[in-house]
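A protein chain is absent from this complex, but the other protein chains hold their places.
The letters A, B and C name the chains in turn, as written, and every chain counts its residues from 1.
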């Protein structure tokens, strides 16, 4: 299916394209398009895209490390990743706060909501954190966890049944959806330049981020690491 | 409670400050702060904020009308409105797409969700539009409407009960919330410059916007009209 | 030099890549990278990047036309063009106002300014517009035009000589540059999603834009037309 291109190609990114990563039971992350390779950052910093300037990968890497260290981050905007992501509405509500992304989402005004909902895994039902008011703490006991999962699962099902009933009565999709829980899955195409994606990581990979969104960020970080290893190394070397 | 200021003051906006408008049963819109008056646009266009240049309100108005007509919209960014808004999550999900706004929202990781949910009014349960796939059409019959409202109300209540039960078991707020329906109310502080607010109006007051968000946009438009009558007149004179 | 890619490829864009267009005497525009083809817009609108959904180019085109007409412009952000542009500082000062672009520029703190300056062509020295205060009007007579060009050319040269002299005395580049005229050429890498690029066109191809920047916009528009013919057709069909 591949076609020839004269653009810069990232071999690592090519291998990641269209690979569907599963997150939790129903979540998905898939790299569906990208712009630029590690060397795009170096070329932009040199304000030059000429291929034969005698600059080696080693030159590029040094430059990328220095740009990051010196907080000259604008060249990092020349690389872009586009993901298809299936995620629960409560995770989506955090994603959408990153205003530099471009975003398209399923509309439940337009199509019916599918019957898939988030339920935490048995070993991942967490208690309220004892001191940090906004975080979760230790996992609940197996018994509590099972009880909680059952409650969540049944609530999801009942809400969905009501949703279907409303549709059958003839209620418009845009109104019927109001009963859907934020555990319902939606799907987005989400495109962000890598400078802002790294900023997203710095917030969403942090320990105070909710685990459910961290799980998404981790997969995307893994893809960045494979496709843009020099940029990732710069990022890991310290916060810009 | 008023204090003296040397800033430009909009008399109309002063009257609107802290006035709480109710939308549907539980929704609220309140202007909580603002920056600039009609004449701020004219002053910015003249790149001058000197008070005594012999420019009258009539000069300002002419200039504002011409700027809008000629699509010189950057001076309109010098006026800013900050609202407190209580709105259901499904309306919030449309609001948040306007990326030029500044936004703070209740976090249900941090505080418990209150027991208020959106249920459409009896004369406002709408059928699916017959031809436009993303819109609603005519109201349902009284009988259907009552049935739909009952279904929605009961679903909201049941979901909320499950939510409370999960909290009692000890599930962290950030996980318990997954069963909450998008009819649940959240609250935001939302700040936007008037250029982008007018763009928001052009999309959200349009006939193809969902009625529930249009009801919010209408109230904000009314406030703009009172506080910034020249800008509103320019906006109404035709799309920039 | 081409390599295989699994990404969407625009054949028209591939032909435009690295083609250097000359503008005026010293200006240049070159497409150096791009993201996405016409069908990327349709795929984003469907929130799906699956290749085999049985959607033909005809389906895509219809959808693109409708999205534009209905002002659903977010899917157009999934296409991105990156240009290398050599342009005089006075044109750059207008370019940079488009805040949604990513931008890297030569720094005359870092490198010396090259000896190239804008001088209008003989048939393009324009008089002040008789009624519109911000525009130029008819061309000057041949005699006046020659005189003006001579004045501009000599002024450019003298300023550059002073610049070189300052450097020789040992003045830092960042200070020596203050004598450089805005006719001096700078170079940028400029990346913008196509939605915002079309907005740039709507302002910079307009009759009230300065001819010198319009000449740049025209070349970029030509490239868009070749690489993204459906999007261009939608744009031409009427303002979104």
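As a convention for this text, a residue touches a chain if its C-beta (ideal position, glycine included) is under 8 Å from a C-beta of that chain, and two chains touch if they have at least 3 such contacts.
Everything numeric in this text was worked out from a predicted model, so none of it was measured.
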Subject >> Absent-chain contact - pick from B:4, B:207 or B:238 >> reply: B:4
Subject >> Full-complex contact with the absent chain, from C:65, C:116, C:179 or C:205 >> reply: C:179
Subject >> For chain B, residues in touch with the removed chain >> reply: 1-9, 14, 17-18, 30, 32-36, 40, 43-45, 47-49, 51, 74-75, 77-78, 80, 82, 84, 102-106, 187-189, 191, 193
**OP:** Just the residue numbers, please: which parts of chain A touch the chain that's not shown?
**Re:** 70-71, 203, 208
**OP:** Determine and list the chain C residues touching the chain excluded from the picture.
**Re:** 88-90, 92-93, 96-97, 99-100, 103, 107, 109-110, 118, 120, 125-129, 133-137, 140, 144, 147-148, 151-152, 154-156, 158-159, 162, 165-166, 169-175, 177-183, 210
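Heads up, the rule we're going with is that only the chains that are shown with their structure count from here on.
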Original post:
Given which chains touch which, is the overall layout a line, a ring, a star, complete, or other?
Top reply: complete
Original post:
Expressed in ° and rounded to a multiple of 5, what is the rotation angle of the C-alpha superposition of chain A on chain B?
Top reply: 180
Original post:
Measuring from the mean C-alpha position of chain A to the mean C-alpha position of chain C, what distance in angstrom results?
Top reply: 32
Original post:
Using the average of all C-alpha atoms in each chain as its centre, how far is it in Å between chain A and chain B?
Top reply: 28
Subject >> chain B and chain C, separation of their C-alpha mean positions in angstrom >> reply: 36
